[in-house]
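Below is one structure; the comments refer to it alone.
Excluded from the complex is one protein chain; the other protein chains are retained at their positions.
Entry: subunit A
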Amino acid sequence: MFSSRKIGLLLAASLAAACARASAAEPGHFGYGSVATPAQIAGWDIDARGEDGTGLPPGKGTVDRGADVYAEQCAACHGTFGEGESRFPKLVGGVGSLRDERPEPTVGSYWPFAPTLWDYINRAMPMPAPHTLSADDVYALTAYILSLNDLVPNEFVADRNSLPKVKMRNRDNFIWTDPRPDTAAAPCMNACVSAADVRIASTAEGRDLTPRTTGPLDTMQPK
């Protein structure tokens, strides 16, 4: 018969073995799935990196060609000159507005990297049929939108070499390390402020902005 102590030791030993196996997991330990072939990877690998354009494919496009594709596939929502129809995003403007009361961040005023524009149009636009444009057409659209923003001359040709070199206006104004926590407060419990100083600075009462929260979905549009 095993003593309970012996059983305990045995259990501990087999647990330790199991843990060792799990933590030392070599690549392919489970062996599930199939190793992706270079051809498969090429089909899936659609990204281009913003800062240096790594991943941008071969191909090229002119501003003129971009204007044609844009008129056909983009203008209905973004406006002929990128001014944005109804609530669709503007693709131009807002330069110098970032410190204003009502800033307007756009490709021209806000985006730090030009290759990101290629990557985003390629993966997400045109909104009704994303990722259906040829690489050349995406280059052409990128060239056109950059030229609408006066970031490149009219004879600019976008390709994997030229895009990373486009100097975007807001490039150096991003801080990529999170400075938070940026507030500090001791959790005061009593007489934290004088009751006389408690003042309502703004209220949502009477503002015509809140959709109803009972009954069917609201379709409200404020005046």
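As a convention for this text, a residue touches a chain if its C-beta (ideal position, glycine included) is under 8 Å from a C-beta of that chain, and two chains touch if they have at least 3 such contacts; residues count from 1.
Everything below uses one rule, namely that contacts and distances are computed from a predicted model.
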Chain excluded from display, named as in UniProt, from "Cell division protein FtsX", "Sulfite dehydrogenase", "Urea ABC transporter ATP-binding protein UrtD" or "sn-glycerol-3-phosphate transport system permease protein UgpA" | "Sulfite dehydrogenase"
Among A:116, A:149 or A:162, choose the residue that contacts the chain missing from this document, as touch is defined above.
-> A:116
Over the whole complex, note the residues of subunit A touching the chain we left out.
-> 25-30, 32-36, 40-41, 44-47, 49-52, 77, 86-88, 98-99, 103, 105, 107, 110-113, 116-117, 119-120, 123-124, 127, 130-131, 170, 173-195, 197-205, 207, 209-211, 213-215, 217-222
